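Complex shown without one protein chain; remaining protein chains in place.
When the chains are written out, they are named A, B and C in that same order, and each has its own residue count from 1.
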Amino acid sequence: MSIRTRVRQWPVLRQFTTADHLGRGTAVRSAHTEELTPRTRTADRMVQSVCPYCAVGCGQRVYVKGERVIQIEGDPDSPISRGRLCPKGSASEQLVNGPGRVTTVKYRRPFGTDWEDLPLERAMEMIADRVLDTRARTWEDADDEGNPLHRTLGIASLGGATLDNEENYLIKKLFTAIGVVQVENQARI
Amino acid sequence: MAECHPVGFQWVMEAKARGATIIHIDPRFTRTSALADLYLPVRAGSDIAFLGGIINHILTNEKYFREYVVSYTNAATIVSEDFQDADQLGGLFSGFDPKTGTYDTTSWAYEGMETAAAAGSRVVAGRQPQANAGEAGDEFGGRGAALPHSEVRRDETLQDPFCVFQILKRHYARYTPEMVERICGVPPEQFAKVCEAVTANSGRERTTAWVYSVGWTQHSVGVQYIRGAAIIQLLLGNIGRPGGGILALRGHASIQGSTDIPTLFDLLPAYLPMPRAGSRSNLDGYLAAIKSDGQKGFWTAADTYMVSLLKAWWGEAATQDNEFGFDWLPRIDADHSNYHTIVDMLDDKVEGYFLLGQNPAVGSSNGKMQRLAMSHLKWLVVRDLNLIESAAFWKDGPEIATGEMRTEDIGTEVFFLPAAAHTEKDGTFTQTQRLLQWHHKAVDPPRDCRSELHFFFHLGLLLRDRLETSGLARDQALLRLTWDYPTLEGDEPDAEAVLQEINGRHLSGDKAGTMLSSFVEMKADGSTSGGCWVYTGVYSDGINQSARRKPGSQQSWVAPEWGWAWPMNRRILYNRASADPDGKPWSERKAYVWWDEAAGKWTGHDVPDFQVNKAPSFRPERGIGGPDGLAGDDPFIMQADGKGWLYAPSGLLDGPLPVHYEPLESPVRNAMHPQQANPTREMFPRRENLTSPSPPEPGSDVYPYVVTTYRLTEHHTAGGMSRWSPYLAELQPEFFCEVSPELAAERGLEHLGWATIVTARTAVEARVMVTDRVTPLVVGGRTIHQIGLPYHWGVGGGNAIVSGDSANDVMGVALDPNVHIQDSKAAACDIQPGRRPTGPALPRYVEEYRRRAGITVETGTARMTQHEDGT
Amino acid sequence: MTVQADAPRRRRRGGGRDAEHLMVPPATFTSYYGRPIVKAAPWQSDIPAYLFLGGLAAGSSLLAAGADLMNLPELRRVARLGAFFGAVAGSAALIHDLGRPARFLNMMRTAKPTSPMSVGTWILTTFGPLASMAAAAEVAAVLPFRIPIAGRLLDAGARPAGLLAAALAPGLASYTGVLLADTATPAWHAAHRELPLIFVGSAAAAGGGLGMVGARLSETRPARRMAVGGAVLALTMELQMERSMGLSADTLHSGKAERLFKASRALSIAGAIGTVALGGRNRIAAGMSGAALLAGSVCTRFAIFEAGQASARDPRYTVIPQRERVARS
Partner (left out) sequence: MPGWSTAADPAADTGWSEAPARKGFFTDGSVCIGCKACEVACKEWNGIPEDGLQMLGMSYDNTGGLGASTWRHVAFIEQPRRPVGAGSLTPLPMVAATHGQNMPASSPETGIRWLMSSDVCKHCTHAACLDVCPTGALMRTEFGTVVVQDDVCNGCGYCIPACPFGVIDRREGPAGARNVGIAQKCTLCYDRLRDGMTPACAQACPTQSIQYGDLDELRARANHRVEELHAAGVTDARLYGADPADGIGGAGAFFLLLDEPEVYGLPPDPVVTTRDLPAMWRTAAVAGATLLAGAAAAFVRARS
């Protein structure tokens, strides 16, 4: 900015040259203020979503910029929520970008005293090994009377109420196929 | 509702603005109470008496909606003369076996069906497999129990002494306003206001809705609470009509979905039961236990639903010859529900545990038992957004502090895998009104974070890879499974492909490969697939209907083009009942779905929940079952007789009608019957789960107060999604207890000071909130103090912004026999000023209380109440 | 109008029990849990220090101008240096107190008659260089060498600069009274008719006091007159102020403000008496009296500052006067 423009931009001068003589409005507006734009406007895209907390199912609009969620707010189109959100829904952005969110695998070895890091692929392999090992050891093919059981009671699972239907479907399908029957979720609690 | 579902509460405020009366009945004065026209404090665990009082009011004052009751409910149906009601047997129904703690429900049946209830096998309390009994109540999420046929004798004058209506009258005669006061602590004049409001606002022109949450379900008689409300609503004609219903406000984004597509031990998708070990363990036997061909309604097509499911799962490998792979399904033979599994962990029977977005160390009853159980595991996989207490129990859990566990002694191998957030994956949530809503992925999950879809798909691939060459029979179910979902970027399985599989396809014929548009298209011959028959239609016309987002402002008030509701996009179930028997709206005000005589079809604001061309006057021929057996005035199309069940002749394990029992831990004697608590409750008598004595057992004065738990607006359940959020944590930073000024005076508690709350399980400390919002109740001439504990806090989570003792640690575990849910909404406790002891002094402190109360493992476990005179 | 004080309040409850206990208080109180309604200024001691320093600068510059015109060189030197010190240290205090000191120049963006701070800033920023120039001339005069060019400029400019600074001094001394009064702080706003007068009095006392401390006895007559006059004006207006303040005058009589206020009165009265009795005769007595007046001025500023802060922190000073005002009208 040239000195000249700078001077012309000087609010004291603008107080004299514009209608805002007392310097409480247009005369004192900064260039930054003049360019103020909501970040929803400059977002790369908006996708419609659903609040992940309770089961009211409020509509959310998720704004993304630079492949990062920058804003989550109520979706006025939703006939359920009409754009409104409770404090939890309103805090969804913090759920996603939260300071405490752990984004890497943590591993605690048996009798270990602290967390260790583990590559995701390695963790998956280890879990697959544990599943098959326990399953083989605890497999029940039939009961005492010879009725088929085809199952293991050595493995259990809890959770699903916060997950998608598609996820619950794969969970139930896979667990059932490997004979895990102790599959439960919050609906029981 | 304002407290836990604030955005849903906007509709209550809308109703209020239009003149609706809002009544709030709760042990605790909440944000809902603040906005209600009438608030009634009630003793936790006494609601069956309260609801029964209303039923009695309706019946004795002839306030029921007679035309609705006669036509649409089983009020006129005649019940077996063998049936004996609870008032005749001291609080038990006919058929109780004190040895097993279970009922033989044969005598509860409709007249002429007395043998029928004995079909099939069942799971009972106490885990003993027992053949020759009816199905358990836990399977009836989407239907009534089976009947052998629909030929029932009815007396539409409702005068027959054995008709349901007369049984109801006799059963509820004892539920007088005075009895309500004696049990619930609600003064008769206050109670009368509720009765007056509910009955005045029901009928042709008006409807009343009941809304509940886990304050009703989490009791050892939880199912019967809901049954109580169902009876009121059926008597008043409030089911199937706009502004009516019994609305469950569920607490998790897809808790309804996780019941429909169940991550539950006893169900397959869409309320098909898990097969049971035993004589009927082939497909036909399995189907015969679900339905009979003689009964009415859509459950008679269960074979098409089941075969389509098997085809979805095993595809080409599912053939007529192998019963579509039915034998690959694992069998259940006992109650394998959550708390049983926990107990099995303590007994070292369980090696591995997956926790998927759930925090039982804080959120489940008897948190200490949960944590102790997990320390017995060989391995634990936790998938969550934050390092929740259940993942870190071995490190900083409360038992480490007390010395009851030592980190170095815990052999559990723990894998914490970070999960993807809702914005980082595609998929549907099913909300509390059965509406499926697609949420679109916005961004990729960061670093190691993955969706469950990703985790389970790839876990499945890894397992198959390892077993590829296995010839073992047990591995075939996995190897033959359809597990070839297309993947998107990042090897993420395509959620739409999964939803399509759920919806189902035509597998042969002209339409082969196209999506089913309705479950009615399903076939039992293997020519269709479908992973969840109630969801069929969500992908009709090849379009993801759950992703529809036509703005609410651009469509009718029913908003049928927003998302998709199961079944068949119907927004109100049983909406045929919104019209009178002739098919006309009960009133113009309440018109919803009606018969268009000229067009010869049902029409209206919603998708009719009825065969669309079936005239109101239609009457089936005798002996016809299934959908075609439904008469034109049978609105309850999923019920075996087409009627709403005031009285449940089968399907429930603890009685055909609700009876008031005291909570397992209660400060008072049951005023209604000699039987103190639900005799069929499931119990876990062991050191880790002690129960304090209730009258008539001695020692109950050691724990003189009632403690209940609940949620706050600012937090979410066990805190895994809120205590890590600074904005939410700062709104309710500390664990507190709510007590009345009277109790504070009695115990010397100071506002904002500390208090220790102790039960038979353990003791926790909380900041004290002395408030007039908690009201001492006079119950049977005695003042009962109730203590409220929000249960959002826990100790030992990594990086949590706020932490504190966990309310669920003080609650015990006993289960409703029907659905295996714990009774965590009323327990006995003591409260003392000051902080609790720490370290090893804490278990000693708790033990001293137990000693004074004379608690042993057997305390509170007697099924039949010992009478005061020792009989 | 009754007001219950701090919440949570105690309440007797329970059937005949004597136990009193705290609870979520019912809202019969007339404040929200005893919390303040208005906010106290976020200012630390920088601001009352500036009030004093600005006053000192103003008083001194007037004294310097007079001394210059009347040819009282020692008094002139002391006063010019005092004005310079007051302006510079005062400006430093002001900048130090900013939340973003690096942005102090933003004060010059606007000139707002609605903002006493804006007005004061312009006065101070004009005053400061003028006073500095005058002071620089004094410093240059005692240097063992002559500064080329600049020295000559200083010689020529010192008097006009000093006179101009003195012309601004009344504004500099009085605007700070408006600065405090033009707030919702109950004690300050209630005193808006007196604060400028008290502050000019205090400024005169401080300036005069400094002159008494620093100049030889023969030159301090104007300083003594100004000091005593200022002290008398301030003390008199303080009495009037206490009446105007109504309820919020309580804040001058409790806590920190009370101690300061008492000290300010004692020092000012003692200083004034000392000045009148001995100031013209005894160099040490004059110095001590001057010092007492300076200290009195400091205490006056701090007392009024603290009283205002206390009045903001207690909602009673906001609620009761407003209620009374409504009741009167």
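Worth a mention:
The working rule: a contact is a pair of C-beta atoms (placed from the backbone, for glycine too) under 8 Å apart; a residue touches a chain by one contact, two chains touch by 3 or more.
Being a predicted model, the structure only gives us computed values, none of them experimental.
Just so you know, the chain we are not showing touches A, B, C across the whole complex.
Across the entire complex, the residue among B:F519, B:F684, B:F736 or B:Y791 in touch with the chain not shown is B:F736. In the full complex, chain C contacts the hidden chain through residues 7-8, 24-33, 35-43, 58-59, 62-63, 65-67, 69-70, 72, 97-101, 103-104, 106-107, 109-110, 112-118, 121, 166, 169-171, 173-175, 177-179, 181-185, 188-189, 192-197, 199-200, 203-204, 208, 217-223, 225-226, 229-230, 233, 280, 308, 312, 315, 318-319, 322-323, 325-326.
Chain A residues in contact with the hidden partner, per the touch definition given at the top, are 11, 18-20, 22-30, 32-33, 36-41, 71-74, 76, 83-91, 93-94.
For chain B, the residues touching the absent chain in the complete assembly are 2, 6-7, 9-10, 13, 29, 31-35, 39, 712-714, 726-734, 736, 751-752, 767, 769, 771-773, 775, 801-802.
Note that in this section only the chains that are shown with their structure count from here on.
The chain closest to the protein's centre is A, with centres computed as averages of CA atoms. For the interfaces A-C and A-B, the C-beta contact count is higher for A-B. Computed centre separation for the pair chain B/chain C is 71 angstrom, with centres defined by C-alpha atoms. With centres taken as mean Cα positions, chain C sits 55 Å from chain A.
Once the centre of each chain is set as its mean CA position, chain A and chain B turn out to be 26 Å apart. Remark: chain C residues 108-114 touch chain A in the complex.
For chain A in complex with chain B, the residues that touch the partner chain are 45, 47-60, 62, 64, 67-69, 72, 75-82, 84-92, 94-96, 98-111, 113-115, 118, 120, 123-132, 134, 137-139, 141, 143, 147-151, 153-174, 176-189. Chain A contributes residues 10-12, 15, 22-24, 27-28 to its touches with chain C in the complex.
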